[in-house]
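Scroll down for the structure; my scribbles are underneath it.
Complex shown without one protein chain; remaining protein chains in place.
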Amino acid sequence: MIKLNIDLEKVNPEEVFICGCDVTLKDILDLIDQGITDIQLIKRLTHVGMGFCQGRYCIDTVAQVIAWKTEKDLKEIKLPDARMPVRPVKMKVMANEK
Amino acid sequence: MRSEIVIIGGGIIGVTLAHELAKRGEQVTVLEKKYIGSGSTFRCGTGIRQQFTDEANIKVMKRSVELWKKYSEEFGFPFKQTGYLFLLYDDEEVREFKRNIKLQNKFGVPTRLITPEEAKEIVPILDISEVVAASWNPTDGKADPFFATTAFAREAEKLGAKIFEYTEAKDIIVENGEIRGVKTNKGIIKTEIVINAANAWAKLINAMAKIPIKIPIEPYKHQGVITQPLKGGEINPMIISLKYNDAYLTQTEHGGIIGGVGVEYGPTYDLTPTYEFLREVSKAFTKIIPVLGELLILRTWAGFYAKTPDSNPAIGRIEEINEFYIAAGFSGHGFMMAPAVAEMLADLITRGKTELPIEWYDPYRFERGELRETALQMG
Partner (left out) sequence: MLVKLMRLTEHPILNFQEKRGRKITIYFEGQPIEAYEGETIVMALHAAGIRVLGYSVHKHRPRGLFCAIGKCASCLMTVNGIPNVRTCITLVEDGMKIERQKDKPKLPPTVKPPKFKEAKKVSGDIVIIGGGPAGLMAAINAADAGAKVILLDENPMLGGQLVKQTHKFFGKREQFAGVRGVKIAEILEEEVRKRENIEIFLETSAIMLLQDGDEKLVVGVRKNKELIEFRGKAVIVATGAMEKMIPFEGNDLPGVYGAGAIQTLMNTYGVKPGDRVLIVGAGNVGLILAYQLIQAGVDVKAIVEAMPKIGGYFVHAAKIRRLGVPILTRHTILRAEGKEKVERAVVAQIDEKWRSIPGTEKVFDVDVIALAVGLRPSIELLHQVGCQIKYVPELGGHVVIRDSRMETTIKGIFVAGDSAGIEEATTAMLEGKIAGIAAALEIGTASSEWFKEIEKAQKELDEFRAGPFGRKVLEGIKKVVVE
């Protein structure tokens, strides 16, 4: 079982923020309760990992919460693909305007 | 276990079909090797368009839009008729679109040719310096693939359909031309009817059933891009520019600008995004709307266009295998067509006939060498 650094049973999950884009622990727990434990799908349904940090800030915590709730080892939780660009980039920079 | 009908593929086609069949009292099971929508549906560009260039696709899409509207209201997922705006850049393009508009009008799709200034009223940030006219249909639209797909799946389940995720079809058991069941990674499901709704993977399913005819469906990699979110209302319609690399773009519910261009790779099952795509999509988008250059690209991804030689799907019954149906090879149009496809195939299965022009999508046309006019395709 995964040991989270904190007592998830005691906290109010609506006040715990998984991601800078306002996704809360409750948003994630609700999906896990519905049986949705695939990070790819959780991303799409909550928008976690799809903002400016591109998942660097939040995805690891999502994985930990899934592992904790489903009593799985973290190594069984598949990370979402890392796709280019790995930093947000302006469209005009990519187009390389004069 | 047993199921009267087994649908292989839990994309938008599979779940709308499951819903339609369950509504008609059929006992139906969907097999999805990952989670619903994970194949290509969740990777799609969200657009729903009636501006096609042939009678069949116009008719089918007109029906599909009616159904999108009906079901979005019933099930409560976002579908908006924000229109499709084709930007036209020269007289030849205008002539061609005038012909298309006439055909679309004939079947009740209210497309009209508008001036560049009118186009700019619809999307004020548009650059119209090179645009000579636009083809505008305000009844085209877009829907959210995540919420739409999950809503159809949920409603299908309410009507008794079974949806098995992470359940992969491994083989189809056929004895003397009769289907007996489907072997999956989780066991055998006995059934007499199988529907191949696996789109990009359809050829693998056809091979399992050993269908004796050739239905060329190949997976091609197409990519999408999304930018940082903006305040809503900047780009309501789907904007199309065939001149700039078959580009399509619109704003999502969340606020990001989403779209793609006609950079295609394949046949392949690789889904790695490419640098070339990022460059080309950025060039095309900033040509169409220069201020988009200021936006940050947050993500790219890829999905499959399951393409046939004429970019029209193969929908129908395979006579040699009793009873095997196919609805695949949508060539980038599966999401938009799904509700109408579900209706016509369910008609065929439960009533033996349909009012929609299913013959246009005859799976035997490739074998017979009777390709259709190529369906108008973007991105």
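Order as written gives the chain letters A and B; numbering starts at 1 within each chain.
The rule we apply is simple: a residue touches a chain if its C-beta (ideal position, glycine included) is under 8 Å from a C-beta of that chain, and two chains touch if they have at least 3 such contacts.
Computed from a predicted structure; not experimentally measured.
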item: Visible chains in contact with the missing one; value: A, B
item: Residue among B:Thr53, B:Thr272 or B:Gln377 that touches the chain left out of view; value: B:Thr272
item: Which of A:Cys21, A:Leu41 or A:Ile66 contacts the chain that the document leaves out; value: A:Cys21
item: Absent-chain interface as seen on chain A, which is shown; value: 3-12, 15-18, 20-22, 25, 51-54, 56-58, 60-61, 65, 74-75, 77, 79, 81-90, 92-98
item: Contacts of chain B with the absent chain, listed as residue ranges; value: 125, 127, 129, 228-232, 234, 255, 272, 275, 283, 286-287, 290-296
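Assume only the chains that are shown with their structure count from here on.
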item: Where chain A and chain B are represented by their mean Cα positions, the distance between them in whole Å; value: 28
item: Residues on chain B engaged by chain A in the complex (per definition of touch); value: 34-35, 38, 42, 146, 150, 227-228, 254, 272-273, 275, 278-279, 282-283, 285-286, 292-301
item: Contact set on chain A toward chain B in their complex; value: 36, 38, 40-41, 44-45, 47, 50-52, 54, 83-85, 88-92, 94-97
